[in-house]
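Okay, structure first, notes after.
The other protein chains are all here in position, but one chain of the complex has been omitted.
By written order: A and B. Residues from 1 in each chain.
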Amino acid sequence: MRDRLKTLAWLGAVLVAFTLYPWAFPTKLNLGVVIVLFAGMATAWDVLGGWAGQLSLGHAALVGIGGYTLALLSLRAGVPPWWGLLAGMALTGAVAAVWGWIVFRLRGPYFVLSTIAVAEILRLVAINWKDLTGGAEGLFLRELPRPFGLDLFNRTVEFYLVLAYLGVALLVAWWLSWSRFGYSLQAIREDQDSAMAMGINPTRTKILAFMVSAALTAMGGSLYAIYLSFFEPHIVLDIGLSVELALIAYIGGAGTVFGPTIGAVVLLAAGDLFRNYFQQANLLIYGILIILVVRFAPEGMVGGWHALVRRLVRPAPGVPVEVRGERP
Amino acid sequence: MTTFLQVLMTGILTGGVYALVGIGLSLIFGVMRIVNFAHGEFVALGMYASLLLFQSLGIDPYLAIPLITVGGIALGAVVERGFIAPIIAAPEHVSILMTVGVGLVISNLLLFGFGAHPQSIFTWYSTKTVRVAGVTFSGPLSVSFLITLAVILGLYWVLTRTEIGRAMRATAQNRDAAELQGINTGVARMLAFGIGVALAAVSGTLLLPVLYVIPTIGGVFTLKAFVVTVLGGMGNVLGAIGGGLILGVTESLGAAYISSGYRDAFGLIAFLAVLLLRPAGLFGKSRV
Partner (left out) sequence: MRKALLVALVVVLAGSLVSTAFPAPVEPLRIGVITSLTGRFATFGKMQMAGYQVALEEINRAGGIKGRPVELLVEDDASTVPAALSAAERLIAKGVPIILGTYSSGISKPLAGYMDRQKRVLLVSGSADDSITKPGSEWVFRAKSVASTYASTLFDLFQYLREQYPAIPLNTVAILHGTGAFETSVADGAVVYAKARKYQVVAREAYDRGLTDFRPILNRIRGLNPDILFMVSYEEDAVAIMRQAKEVNINPKIFAGAAAGFAIEPFIKGAGDAAEWVFSATSWTPDVKYPGARQLYEKLKKAAGMEPSYHAAEAYMALIVAADALRRAKSLSQEDVRDSLKATKLMTPVGPVEFKDFLGFKNQNPIPMVVEQVQGGKFVTVFPASIAPGKPKYPTPPWDKR
């Protein structure tokens, strides 16, 4: 129980720290919005990928559905964006339910492959079905209603919106860290057969995890659409985005509450900071990092941090080495 | 009617090359249970290597094939030893992420080395056509198809008639049992990966005269290889031939008669349909 509250306290601290960002970096709001948004979406990915161990390389599809739903409802039917956002979440939840039902019956790499295939098909549909989606030209969100007089296109307003989104995502991850559902996900991830022996229904549990992950991702997708205001299929439905979310979550630390957030902050901030030296080497560095992480530090940056802390925190002198059971 | 035949022939010829791209992936999965997400990048590497040989030394791509094959096996062996073998016991999403990382590194190194602009070569046979009974099809594509057949037959011979081929098949069936028989499964796996990479690279070489290359083209090939492998059955090397042909013909007919904008979708839909209805593939068993 204490651990649970400690994590919650950290969660609150992180969010409070972020609220100071627009005051500390008023000329880097675009970057700030992107970092927080991707942190949220990576956390959403992690629900399925890290906690349940089901690697998805097609999450861009969910981002896209979220974004397009909000945009199309707003442009074609004048639906205010907050309802559009909820509609997007509901739609992706339903898509995930069907998709998961089809694919989670299979073991092995089939889920991963299916995610790539479905995302690609969705991208092709978005490009070709012009009457519905505006085609390759994309959509332009010119005007949006102003809730409480707030301009949704103002970067500061957007920052606090995505921060609220990150808060929701982190709360979901926190909930997974102590809830029975979270434990079933981890059980499935570690050993599906033993989990079944314990009475967990793997297919149903995986579908539920997928639905949660999908709806949460779609929420981010809707906010992404507002941020871009003018977007095309190849920006929000691209496989590169899917891979990026997966890598951010993994390098930061999959299956942990703060891992994906740390990954997003470090990778995206460093990318901006070193842009004069690294430029497009961003992806190359992601590739190298993921190889290193997978090979040497499978728990990502979070795991690396814990290992570092363990090594630094020496026990009090005078305690015999043998009692601790460790080699000097 | 000639249009239909032309479309069909093109589908078959392209399908042959798809088969070559997919066979390597199927072999790797069969022997090592690894889904190589960098497979398309090795195809791109083959294309760029051939491009380099052609532009700097004037070596024709077809003549470069033996060189590319040897290079491919060597590269594959190194990658396997360095990156795959250490994580062979880990859960499967680990190998997926590892190969995704390797793929990213390769495609970005290609970007740095060769630049982002599309490049192609122009040989004396690039625009030559073969005309049979009023049906025209691509000269280089036909030659590629024949070479593909030869390569596949060669692979079949290696797998069934040589010691190392038998070792690979034994490792594929049951690694522990193979070890007990005294087979060095480590070497078998290393060679399987090497051959898989070589097959990918050679298919790239064969495609260069008829296509262009950009550093990001790897991703497209990886996806095609997946479709071929799933259609044919993961681990079913001969099935990959059928998978390739089906993919080629489906795309060709779909693009010509239904909608060319959705051309890539046809293969993907077939892919999903097979996953849903017959995950072991259309041509027999694999291990699900």
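Everything that follows uses one rule, which is that a contact is a pair of C-beta atoms (placed from the backbone, for glycine too) under 8 Å apart; a residue touches a chain by one contact, two chains touch by 3 or more.
The shown structure was predicted, so the numbers you read here are calculated from the model rather than taken from an experiment.
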Considering the entire assembly, which residues of chain A contact the chain that has been omitted? 27-31, 34, 124, 127-128, 130, 135-138, 140, 153-155, 228-232, 234-235, 272, 275, 279-280, 282
Contact residues on chain B toward the hidden chain run 3, 6-7, 10-11, 14, 115-118, 120, 122, 126-127, 129, 136-139, 211-212, 214, 216-217, 220-221, 224, 251-253, 255-257, 259-264
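The rule is simple: only the chains that are shown with their structure count from here on.
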Just how far, in Å, is the C-alpha centre of chain B from the one of chain A? 32
Quick one: in the complex, what on chain A touches chain B? 49, 53-55, 57, 102-103, 106-110, 112-114, 116-118, 120-121, 124-125, 127-128, 239, 243, 246-247, 250, 280-281, 283-284, 286-291, 294-295, 298
What residues of chain B sit close enough to touch chain A in their complex? 35, 83, 86-87, 90-94, 96-98, 100-105, 107-109, 111-112, 219, 223, 226-227, 230, 234, 259, 261-262, 264-265, 268-269, 271-272, 275-276, 279, 288
